[in-house]
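Handing you this structure, nothing more for now.
Here the complex is missing a single protein chain, while all its other protein chains stay put.
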Amino acid sequence: MTDIAATPRPESSLVALLRHARYVIGENPVTGFAFALFVLIALAAVFGPHLVPYDPLASDTVESLKPPSLHHWFGTDQLGRDIFSRVVVATRLDFFIAVASVALVFLMGGLAGVAAGFYGGWTDRIVGRIADTIMAFPLFVLAMGIVAALGNTVQNIIIATAIVNFPLYARIARAEANIRRDAGFVEAARLSGNADWRILALQILPNVFPILVVQMSLTMGYAILNAAGLSFIGLGVRPPTPEWGIMVAEGAQFIVSGEWWNAFFPGAALMVAVFCFNLLGDGLRDLVDPRRRT
Amino acid sequence: MTVLLDVAEASKLFPTGGGAGAWSRFQRRFSGGPESLPKVYAVDNVSFSIAKGETVGLVGESGCGKSTLVRALTRLIDLSQGSVKLGTRELALKPARVFARDRDRARIQMVFQDAGESVNPRFTAFAAIADPLRRLRKLRGKTLKERVETVAIQCGLPLQLLTRFPHQLSGGQRARVGIARAIAVEPELLVLDEPTAALDVSVQVVVLQLLQRLKQEFGMSYLFVSHDLSVVRLLCDRVLVMYLGKIVEAGPAAAVFEHPLHPYTQALVAAVPRRHETGNRLRLIGEPRSPIDPDPNVCRFYGRCPQGTDACKTTMPALRRFGAREVACHFAEGFLPQTNTVS
Partner (left out) sequence: MMGAPALSVEGLSVEFRTRSGVVRALDNVSFSVAKGETVALVGESGSGKSVTAYAVMGILDPAGRIGAGRAMLGDLDLVAATPKELANVRGRSIAMIFQNPRTALNPIRPVGKQIGDVLMRHGHVSRRAAPAHAVEMLRAVGITDPARRAKAYPFEMSGGMCQRIMIAIALAAKPSLLIADEPTTGLDVTTQAVIMDLINDLAKELGMATIFITHDLALAGQRSARIVVMHAGHVVENAPTADLFANPRHPYTAELIAATPDTAASLDELAAIPGSLPDLRRTDLPPCRYSERCPRKIAGCAQPLPHAPPDAAHIAACWNPLPDRTQRAMPAATVSAA
């Protein structure tokens, strides 16, 4: 006797995913807002440099330190560059740093952690010791040290951010893999002829991913703040490259003399971006975890 | 009756309390204590066999070692010692770690207790059933799809349900997915670890009748592990009773339940709820003995057993045969039915 009536008719997985996405976004307006904002930021990153009114690097000392006006929506900085254009163009760099850092740390930390949790033994010990070593340092100091040693390029900022976040991802991934190591479906997979590496990659990793996704969105915010912080102390991106952190650093000295717009607008952009990524975390998890569906 | 699976002197010991690695051993030696750790005797010198087409029940309560034994038989873990022969092949020779890729992997399969747990929540029912076929039978594309659908129909699973995830299926449907996956590769021995424990009684009937039908159709042998004696009584030809790692009684299912010979089996049978009787008060008192480094000369049941003489604490009773029955108790003779033919 079948009991199909008890459960609803399923659709193709793509349609189901889209419908679920729409449901998740619709149910919680905050998530919807965060999603929209994220799309806006992504668009600004991709198309921004082509659409800005002024060349972000073009200086015009005549126009320097002008307050926000119709010509310059965010005002101009000390070299006469349009702040609005610089903020929008900086989106691409900061967004890239955020995404690249998160991708790198997910790969490094996620894989190391999952292997440690699944195999145990020496793998676990080694990964654990590496994580402990990293955590022994105050994280920002460590990031500073890495960038100072390797040189201030964007790649090194990304590497530094990834290293500094490694222990957190490794820990989360390890805990999740450990829980699932003896799960029924892992045993069933062995009975079905799957070698250990295959189980790790195809069964465990996809189950660990949703939990890491929340962390990833938070890390994106952190990565931007990290880059901004490093730029602020001169270890980040070098001028004249527009980057929010550097803009805040250069603009900070002008607040005292009343030219608040130099630091305010890049700072506000930073804040909005980090805020958006944090809100996105929950929404993404709801989307990715199949148990939450329907 | 050809023997399909022959288990001889199987033991599985787990070291407990401390690390097993070289450094921990060194530390222990350094501190003056014994170098080897205390061990839990999860499975202790178990021997039995399963014939082709036979359904053998394995009963025992939590901590008796049946889960460990079953995982060793299905080669998910290794035995500490003993042999497991499938037909003529000695399976214990190949470590469990690499058995997944063995050519005989498909001959023994398992159905788990909680199908919700044993199917990856991110896999659809189709993917779950297809997995062993892909890996062990190398089926792809159209042949794979046909085989999955055939098996699903045999298990009474409507084809529309194949695209669903486990949490979108009812308990009974999930159980059927678990069974379909296990029989897809046509195993000779199917081990069922409490397959109906989480199901409503009416769904349980459906699943049990399905298992009966599949067995008749494909001639598989079953090892049916359960704590529910009412179900074991109905489905199994023979039953093994385990207590603290050892087999204490074995025999034809009906005979063991009607006339249990071992005091533990007697208590077990007395405890099974039956609607009309208000229970005879044969009850076990106290807690089971510790399975850690048990004294090899003391009967494991001593202390909880209503009997208990000096013989019980100086000599471990061996599993003795009385016709088709086997019992490990010094007093077995006293319980034998008073007829000439022992059933």
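Each chain carries a letter (A and B) given by its place in the written order, and its residues are counted from 1.
Here is the rule we go by: contacts are C-beta pairs under 8 Å (C-beta built on N, C-alpha and C of every residue); 3 or more make two chains touch, one makes a residue touch a chain.
Note that the coordinates shown come from a computational prediction; the quantities given were computed from them, not determined experimentally.
*Asks:* Give the residue, chosen from B:P273, B:P296 or B:G334, that touches the chain omitted from the document.
*Replies:* B:P273
*Asks:* Determine which one of B:A127, B:V205 or B:V298 touches the chain that has been left out.
*Replies:* B:V205
*Asks:* Just one of B:L284, B:C299 or B:A332 touches the chain that is missing; which is it?
*Replies:* B:L284
*Asks:* Just one of B:L169, B:L214, B:V231 or B:L261 touches the chain that is missing; which is it?
*Replies:* B:V231
*Asks:* If the hidden chain were put back, which residues of chain B would touch it?
*Replies:* Residues 61-62, 170-171, 200-206, 208-209, 212, 227-231, 233-235, 267-268, 270-279, 281, 283-284, 286-287 of chain B touch the chain that is not shown.
Quick note on the criterion: only the chains that are shown with their structure count from here on.
*Asks:* Taking each chain's centre as its mean C-alpha position, how far apart are chain A and chain B in Å?
*Replies:* Roughly 48 Å separates the two chain centres.
*Asks:* Would you tell me which residues of chain A are touching chain B in their complex?
*Replies:* Interface residues on chain A, with respect to chain B: 1-4, 6-10, 13, 183-185, 187-196, 203, 206-207, 290-291, 293-294.
*Asks:* What does chain B use to touch chain A in their complex?
*Replies:* Per the touch definition, chain B meets chain A at residues 71, 74, 76, 97, 99-101, 105-106, 109-110, 112-114, 117-123, 128, 131-132, 135-136, 156, 158, 160-161, 163-165, 167-170, 172-173, 178, 181-182, 206.
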